[in-house]
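Right, I'll just put the structure down here and ask away after.
Of the protein chains in this complex, all but one are displayed in their positions.
Up next is subunit A:
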Amino acid sequence: NSKNLSQTWKKMSKILTNCLIASQKPGQVLNIASNLALVRYASTGTPKSAQAQAKVSSEKKPSEKPAESPSFAMNLFRGQMRLDEIFPYPSSLNEEQRDILQSLVDPTAKFFEEKNDSLKNDKLETVPDDIMQGLKDLGAFGLQTPVEHNGLGLNNTQYARLVEIVGSHDLGIGIVLGAHQSIGFKGILLFGNPEQKAKYLPKLATGENVAAFALTEPASGSDAASIKTRAVPSADGKHWTLNGSKIWISNGGFAEVFTVFAKTPVKDEKTGEVKDKVTAFIVERKFGGVKNGPPEKKMGIKCSNTAEVYFEDVKIPAENVLGGIGNGFKVAMNILNAGRFGMAAALSGTMKFSIAKAVEHATNRNQFGKQIIHYGTIQEKLARMAMLQYATESMAYMVSANMDKGSLEFQIEAAISKVFASESAWAVTDEAVQVLGGMGFMRDAGLERVLRDIRIFRIFEGTNDILRLFIALQGMNYAGKHLKELQKKVQSFDLGTILTEGKKRIGRQIGMQNIPSLTEHVPTQLSNSAGLASKAVVDFGQTVESVLVKYGKRVTEEQFVVNRIAQSTIDIFGMFVVLSRAARSINTNSPSGDHEAALANLFCYEASKRLEQNLRDALDGKFVESTKMMSKIAKDLSQNGHTVPAHPLGF
């Protein structure tokens, strides 16, 4: 018996040693200078916590226990299924808010159906004055601004519902409005002091002044912390002088109020060292020195103005610092984070439009003696389109509801929804064009404009590539902190923890995992998919731990692997989201319950197949070999300047 015990203990300690190794390395991840920007991304807090952090020093005490997060996505990385924010499908509107929203939906839709002409806007590459004024009169410029500041005071879910309407009609206008209120002056809403709010919000909400978000520079896109625009304080501290140039600023051609991000010299209180840190400023065009370039010619969202903005010795009053000196990066990341759900909502509306066009065509177009909807090829396309739209919509309204309910940690879910929405919208509209055949390619069918408008959504507001890395690294950072905590408990001979954690890992090794059950949360129609989803959580957690063990601190450089983790996170979140929504519909006897079950089950089936592949690749030597091939190929390309192979004809 004692022999068995010592063998078991040997096994457990071996497994736990691996955990210790894994737990140490991620802890060091935070100290690497090279991937600092990415890691900074990963360590950014969320709006409310950011406001708190803006006032308190960001110095972290070494003995602090890692915080528990209620976020579903975060806990996935620990192999845990935390359902508070997912089941049941959250709703955040009370009776009155629902009533108000319902009364706003039709009038908003009516304006876009009857007055706005999206094809005309695309052709003119501008928004006609009467439409712009109509939008201002409609109240569309201050949807989330508090009522006391001339706004409509809508919460995130109400905003999402209206933005969905805009998205289904005219994404160009969507960007004009979004650049203004979702990022342009969002900083004032999130970080402004009462004086700043009272001064700026009233005219912004009515659209008398239009706002813009000025972060990106020619040499600083994804690497936002590297911006060169600078603001230096005056000797008397009463104003700052701003110099620099920004590119691709939506509304840049006519905005009156800019949220500008610039490097400012900041003195460290303790060391006396002066370092450059990013600070956010509210800059008015009328301060003087603000100029803009001509409108950029773009692939899509043509009616939205995009321009370079130059700041030459612009004098900014000291009271226009936004969110505190040196906190600009956090302000920027929080603004973008807070707006991401809106994109998912808008694009779910866009997809509805594309799908309606495709279905209309498929049910009317007759080839080879039948309406083409009778053919499997078309059915697969339409079904996938419907499935992607359903998942996007479910994500958008889940994130918005959780934000409304006061969730502080939604940055991974928000990022997932942006990535998923933008890629789905592109795929859906592309397939819609395909279903329409030649007609889809023609301007008057109205689809090619939508496709061109959609393309930018994978690029701006955080490229999907960066967001994928963010999703995975944020999660692994969280997992790593908890592994570190585990390490401490082992070292202090916390037997309870040792036995539990040891048992868990041995269980995994011998194939007897304790898979948490989802069945009590879902109706029988969804049981199989629920099983796939809960197994995915365990497999994912295991893979993450093994990846951390294998690579340690180097994991931030292993983008090939990190991307598999990221894609898996997105797929798992998607599975849970559609299950939650379908479960609610079935449980409330919605007439579309059966259809939703089909969508959810299809999504889970396909996602689980992708997961199997991605999680395997993340640890597979063969995959690593293939990535080495990719790196070599890329290197050869960079040396050659273009494709490398000699021509098959020899010349």
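In this text, a residue touches a chain if its C-beta (ideal position, glycine included) is under 8 Å from a C-beta of that chain, and two chains touch if they have at least 3 such contacts; residues count from 1.
Operating definition for what follows: contacts and distances are computed from a predicted model.
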item: Protein that the absent chain corresponds to, by UniProt name, given "Ubiquitin-like modifier-activating enzyme ATG7", "Erythropoietin receptor", "AP complex subunit sigma" or "Electron transfer flavoprotein subunit beta"; value: "Electron transfer flavoprotein subunit beta"
item: Selected from A:Pro107, A:Gly288, A:Pro317 or A:Gly437 as touching the chain missing from the view; value: A:Pro107
item: Residue, one of A:Val127, A:Ala140 or A:Ala358, that touches the chain absent here; value: A:Ala140
item: Residue in contact with the excluded chain [from A:Thr216, A:Thr241 or A:Thr363]; value: A:Thr363
item: Contacts of subunit A with the absent chain, listed as residue ranges; value: 100, 103-104, 106-108, 110-111, 113, 115, 134, 137-140, 143, 152, 363-364, 371, 591-592, 595
